[in-house]
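The structure appears right after this line, and notes come after that.
All protein chains of the complex are present and in place, except for one that has been dropped.
Let's look at subunit A:
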Amino acid sequence: MSQTFLLEPDIIAATENVMPDLNNDLVMAKNFLKQQSAATGDSLYDHLVDVVHKILSQKPPDIVDQFEQYSWEVKREKFRPNFDLLNDIYLAPPQLAIVRRLDEMFRLIASKNQKLEDMGEEEQELDLEEDSTKARVADLIEHNYYFREGGYGLPDSECYALYIALQMLAIKEPVATVRFFGKIYGTRSNYYIAETDLTIEELDRRIREFEMKDMPGEGEGLEEAHPQEVEEQKELSDNTEFHKVGEGEAREEKPKEPVPPKLPPEPVSTWQPPPPIPVERPGQGVNRKVYWVCSQPGEQWICLPDVTPEQLRVARLTVRCMTGDLDAEVLTFPPFEGTERNYLRAQVARIAAATSVSPQGFFTYGSGEEEEDIDLEEGAGDLAFNPNPFYQGHTLKDLLDPDLTYWVHHGRYILKQGRTLWWNPNADMEEGVEEEEDEGPPPVAPELGPALFTSLAEDARVEGVRAWAARGSSALAAERALATLRSALWPGAVAYATTGKRSECMYIGWGLKLQLPNFSPLQLPRPQDEYLIGPEVMEMADPTFADEEAYRIAHLPPPPPPELPGEGEGFGEEEEDED
């Protein structure tokens, strides 16, 4: 045997030879390696073969450093369970649901476009009318392009789907203009929010509905009903009081039952709620725009209800994250009336009021028919505005001016009342004089917010610093640069303006306002006094033993013979009762 190593058949043949030599050792070792593990039925020999095979076929770099992991992976691959029964079942990719929805949306838009095209071919002279019936959708893709240039915006995939979704909104719902407002994150899912103006017919319908539901006289009626109820309650409680006393007297004969002490009448709350601030009607003030929301492009857009001043007041006093479920409960103090959809609407109203900014002159007071109506009703202050056709743009230097004098607000300031138009609570003095007595002097100074198109230079400051930061988009390509503006007060609110005629603002964030140093919840109101202050409810020091002794000695009956313990105790009890 001149060969050092043998082929396998030779080795097997050689096993019969048990003399100690190299081949025998090899055979022994190989047999050992080929031992099958009882648990897995695998042997190290096969495993090594597989590992080496995998390494040689895949040729990963620096294999020696990750050899363990390779070995582990080979093992894992071997133990892939064999679902024979399910072999024929095709598992759809998880994207299926979303794709279905998107596909439906795309089909709808395509069919609509096709229809419009056909109509256009047939009656070209009716183009003008068509324009008036078709909603104007702000070009999100173009705006997003500029936002992206400035370092903000949405990813392209999201942006395109959203643009189509906005088109769908314009087709399906009675809206005249559509604009993308922003995105608000929730803990479970996010909200995309579209800002729209309703068509005139729909707006009229909603105003009629609003007036039916909320007649101006009704609020006062409720007001008056309240004191009556309170009085009734008082009477009721008095009655029960008498009853109790009466019962007590009737039971007097029963032994052991302690006589209930004569209780003072139950306290009645004297607090009266302040008159409710009327809601601004649809198409006016905070409810001028109608907001639609969906959590995925392609889903049905859901209309958010109009916001009430009360909701705005509470939203200002609380912080809360959106959950992503429109019907989620809102647990706050002070209590919030409504579900998350109302809360979302209130936050959107606040954000829209605070962060709608544009370069000076971008918008101008327009002259529409609606505006005159409003003027007649409510006086000035709620003028409509439209893009200024004569806007020429500002230079980048002006837009980036740290004083921000070239940027103005075009969101209406929401007053403390929760309205944009001040409502005079004393407007109907004749009926409600008594109610107002405790309110102070009847003429209340009207609240005034900054006017529309006030420059950002006059904004409130955060820690003595401007609430907006202006940045140029590019230092290298100066001719392509545009200005972006970022709000510090509402993190996530941004706006851009090119040196040309483009400008837009957007909000992407949690819907939380920056509060420095941090949020502190509203204190509970002071408890009301239940009873009038008098000796019965006043706090005073307990009499000491010495006092009681002195009292007892002073009041001792003149005849000394037997002491009357009952009397002394009686006095003591009375004193305790007074406490």
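One rule holds for everything that comes next: a residue touches a chain if its C-beta (ideal position, glycine included) is under 8 Å from a C-beta of that chain, and two chains touch if they have at least 3 such contacts; residues count from 1.
The rule we apply is simple: contacts and distances are computed from a predicted model.
Participant: Which of "Glutaredoxin-related protein 5, mitochondrial", "Signal peptidase complex subunit 3", "Radial spoke head protein 9 homolog" or "Phosphatidylinositol-glycan biosynthesis class X protein" is the UniProt protein name of the chain not shown?
Facilitator: "Radial spoke head protein 9 homolog"
Participant: Just name the one of A:Lys75, A:Lys112, A:Arg148 or A:Arg502 that touches the chain not displayed here.
Facilitator: Among A:Lys75, A:Lys112, A:Arg148 or A:Arg502, only A:Arg148 touches the chain that is not shown.
Participant: I'm checking contacts with the chain that's been left out. Which of A:Arg288, A:Arg412 or A:Arg486 qualifies?
Facilitator: Answer from the full complex: A:Arg486 touches the omitted chain.
Participant: So which of A:Thr40, A:Gln69 or A:Asn386 would be touching the chain we can't see?
Facilitator: Of the listed residues, the one touching the omitted chain is A:Gln69.
Participant: Of the residues in subunit A, which ones touch the absent chain?
Facilitator: Spelled out for subunit A, the touching residues are 60, 62, 66, 69, 94-95, 97-99, 147-158, 182-183, 185-190, 318-321, 462-463, 465-466, 469, 471, 473-477, 486, 488, 491-492, 494, 506-510, 512, 514-519, 521.
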